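Note that one protein chain is taken out, while the other chains of the complex remain in position.
The chains carry the letters A, B and C, assigned in the order they are written, with residues numbered from 1 in each.
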Amino acid sequence: MIIVFKPKTSEEDVKKVSSQIEAKGLTTHIVVGEDVTICGIIGDTTIVDPKQIEVSPVVERVMHVSEPYKLANRAFHPDDSIIDVSGVKVGGDHLALIAGPCSVESKEQVIEIAKAAKAAGANMLRGGAFKPRTSPYAFQGMGTEGLDILVAAKKETGLPIVSELMSADYIEEFNEKVDLVQIGARNMQNFDLLKEVGKRCTKPVLLKRGLSSTYEEWIMSAEYIMASGNPNVILCERGVRTFESYTRNTLDLQAIPVIKKLTHLPIIIDPSHAGGKWWLVEPMAKAAVAAGCDGLMIEVHNNPECALCDGPQSLKPKKYTELIEQIREIGHIVGKEV
Amino acid sequence: MIIVFKPKTSEEDVKKVSSQIEAKGLTTHIVVGEDVTICGIIGDTTIVDPKQIEVSPVVERVMHVSEPYKLANRAFHPDDSIIDVSGVKVGGDHLALIAGPCSVESKEQVIEIAKAAKAAGANMLRGGAFKPRTSPYAFQGMGTEGLDILVAAKKETGLPIVSELMSADYIEEFNEKVDLVQIGARNMQNFDLLKEVGKRCTKPVLLKRGLSSTYEEWIMSAEYIMASGNPNVILCERGVRTFESYTRNTLDLQAIPVIKKLTHLPIIIDPSHAGGKWWLVEPMAKAAVAAGCDGLMIEVHNNPECALCDGPQSLKPKKYTELIEQIREIGHIVGKEV
Amino acid sequence: MIIVFKPKTSEEDVKKVSSQIEAKGLTTHIVVGEDVTICGIIGDTTIVDPKQIEVSPVVERVMHVSEPYKLANRAFHPDDSIIDVSGVKVGGDHLALIAGPCSVESKEQVIEIAKAAKAAGANMLRGGAFKPRTSPYAFQGMGTEGLDILVAAKKETGLPIVSELMSADYIEEFNEKVDLVQIGARNMQNFDLLKEVGKRCTKPVLLKRGLSSTYEEWIMSAEYIMASGNPNVILCERGVRTFESYTRNTLDLQAIPVIKKLTHLPIIIDPSHAGGKWWLVEPMAKAAVAAGCDGLMIEVHNNPECALCDGPQSLKPKKYTELIEQIREIGHIVGKEV
Partner (left out) sequence: MIIVFKPKTSEEDVKKVSSQIEAKGLTTHIVVGEDVTICGIIGDTTIVDPKQIEVSPVVERVMHVSEPYKLANRAFHPDDSIIDVSGVKVGGDHLALIAGPCSVESKEQVIEIAKAAKAAGANMLRGGAFKPRTSPYAFQGMGTEGLDILVAAKKETGLPIVSELMSADYIEEFNEKVDLVQIGARNMQNFDLLKEVGKRCTKPVLLKRGLSSTYEEWIMSAEYIMASGNPNVILCERGVRTFESYTRNTLDLQAIPVIKKLTHLPIIIDPSHAGGKWWLVEPMAKAAVAAGCDGLMIEVHNNPECALCDGPQSLKPKKYTELIEQIREIGHIVGKEV
């Protein structure tokens, strides 16, 4: 941690600040420049709150030189984490192919889609039972009944299930029925939920990036879950909010190499929610794999025109099948096997 | 609602779409243009999901012509709502002046600040007992003990209390101890919390704008609370996320006239969190009042240099007192009385 | 074009607006809904300025239903445009591979890099002679001398040259020396420059997307050049500005399918400027090709540690060579040949 003092700060004032820090058992090192004086802090700086230093009238600003996350940090865990989702490996050279409808609508629908997705090469089934909707008047999902339909589809196809958890009240039910527990973008900084999921959730967690969350904030939310007891976190980029309104969100594929550099966690891409248009899914899915992602979460629907939610971004099974064939070839080039 | 068809859509295809809509009991009206054909829908269009129409291969896009919110909509409630917070009126020509520390740290601290704030003219006391922090390793607030300190400060000063609720598990405790229940920016789209607050919270709710939430999404979150049973919602602008990193957030004061045009709900401004620097608070507070806001939420701390959280953005009581004097004068010009 | 009237607008007021429009020779069609009345306009609506209608106190808003661009519009030119850059084809199934240093620094440097780039498979040479720099105190480029060095490198290698034009005063010099004239992101809405380039520039133009320009604004800038007389425009995505500051910009690869849907112009990707870090270039270049782009512009430097500008984002020739090998394979899968 580095403290930058305001121009013309007196030696005495610099001393006063540095001795406060030394009082906490840290070592300081003062560098007097021509314009400004800086103070380097040596030791475990996580015990220092930079805001408390910044409030001093002689301090210009305080700069971090190391990341605020530990458990998720690649620096302390150089190898890729490989997360086991009921037998399906995510991370390393494995490619997770998660497919399914945005919302669970009926048993027939889900089973039909699950079979088609599996036939195409998918190795996990997604489906929303609890739905975060902007409007209180929109369809809010089938809830528990929806989860049971997913369980039935798993029994039929063997595909592990991914579904979104919106309230800590349902963690135990998800532990029982779901294989990968999704935390949605709008709950990425619902810290109470993150803590409870860390403590009580026995299944791996898929943590979506918030609509305007920085990489660091996103990793810190993973750190919340990990620090609370659940080390099995997979990150999911699903587009960020920008000035561009033609697409629903701007898909940030640079997240793939960045997350892999900063952390050891797997990262998968959701091209369906990012663009909000089905014809963007195919090129973005191929791009994501070429960039080295660990998986794809894609909405597949047998009848998008009648979907209760997000029909315009769903692929039909036939298109999904063709896509997976190209994905397989691109994955092969970049060292990922399906 | 208006459907825009793709260029060269056949008359027959247009008919097919319009008859689907008429099957729901709505009336349609087709306008054949030179380049494009459009279809106006007449009737209660809230029963139509635009996404289900957009998925049709012949539809270019679907456009709303009326707002998706009703209870919060100014069109249906032309008069300003005035919310009573344990005797303090918010809205109309009343100006709420909420002051206090970011975090509750000790009884002495809170009572000292509360007295100073009251003497300066504040009419409500804020203080965080449950704190949403980006890092799991940062101070997370005093919790229930913090609420009890606020209650003691209320006993001492008579000031109603504002504090943030992060989990539905504490609603009943907040009902008992707190006068205005804050939902933080990071929980603005925690829909499960919004619903529970609508159902079970007996006190008015202060709903902060999400970091990158549009006006419409923000109002829809108020609509969630109102539709679930609690009509007493006050909105709070606290800065939005942009590319500019010198300030913590960009304070959007245009929100004041916009929210007042679209809704009948009061809107207050939090200049402390927006900029993250104490010297931005004074000019922005004056600007907010000049623009017609219904209140200010400002961090005041007796000893910012030792604050456990957000010291750099806190005003000392003396500065706050001077500010309120100018606020009073500006309020007088724009028709708000303190 | 559709006019949406305010709720409760009288029939008479609607008539007044619609007759103003009919006076311009257009046909109108009024649809009276339950809440709102709308008016569809039929005919050549480019002669109507929506802002002039919106200013009426009874008009809520005016909505476009067709794009404001014509020459660049895919709807009127269904086939891909293939642009010939001194013999190198860009668009269709051709992949432009543009490589070279950010700035021209010396003849030896440029020729060495040009040879290495050509050996790796590049088919065009880039190099900045006139440099747009945020600081007036930074190196501003070698100017005309820099262009002459590029010409020498072209003589040596046969690679066509790409370089940035910053002022209309140099158009004739660029016509003589440069094969593809780049308009930088910061000049994307320098409309006077666009018009002059349209009128006087005899070479194809590479138009970079502005830092926060929408797709529509970007295409409208291409339309400026085309409408002024130069139809040979290639678009270049180079990252947009967002809240994320870890990367220099956020690369928007959704731009590839979107631009291809809306226009018939080729689109190439510049992964070097987008991320600002060399280790992001390789994954993003592969992603861009997988998503169907028409070319890549990549900074290659023989000695990035001594580059006068943007060293951290440059690849060494060896890394570039390895990258092009993978690009070739991915291009093959998606139908692009190098």
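Just so it is clear, a contact is a pair of C-beta atoms (placed from the backbone, for glycine too) under 8 Å apart; a residue touches a chain by one contact, two chains touch by 3 or more.
On a predicted model such as this, the values are computed, not experimentally measured, just so you know.
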Residue in contact with the excluded chain [from C:Pro101, C:Pro304, C:Pro317 or C:Gly331]: C:Pro304
Hidden partner chain, touching residue among B:Ile47, B:Ala119 or B:Val334: B:Val334
Identified contact with the non-displayed chain, of B:Gly146, B:Pro160 or B:Gly275: B:Gly275
Option touching the unshown chain, where A:Glu12, A:Glu34 or A:Asp79 are the choices: A:Glu34
Touch criterion as defined above, residue of B:Val58, B:Ala75, B:Ala138 or B:Ala291 at the omitted chain: B:Ala291
In chain C, positions touching the absent partner: 46, 49, 51-52, 54-56, 68, 132-139, 166-168, 186-187, 189-193, 195, 211-212, 217, 220, 223-224, 227-228, 241, 304-312, 314
Hidden partner chain, residues of chain B it touches: 212, 214-216, 240, 242-247, 250-254, 256-258, 261, 274-275, 279-280, 283-284, 286-292, 326, 329-330, 333-334
Touching residues on chain A - with respect to the absent chain: 2, 4, 7, 29, 31-36, 38, 40-44, 60, 63, 65-66, 75, 212, 241-243, 245
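Rule of thumb we're sticking to: only the chains that are shown with their structure count from here on.
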Angle (degrees, nearest 5) of the CA superposition of chain A onto chain B: 180
Most distant chain from chain B by Cα centroid: C
Approximate Å spacing (C-alpha centroids) for the pair chain A, chain C: 31
Inter-centroid spacing, chain B versus chain A (mean Cα positions, whole Å): 26
Multi-partner residues of chain C (each touching 2 or more other chains): 212, 242-243, 245
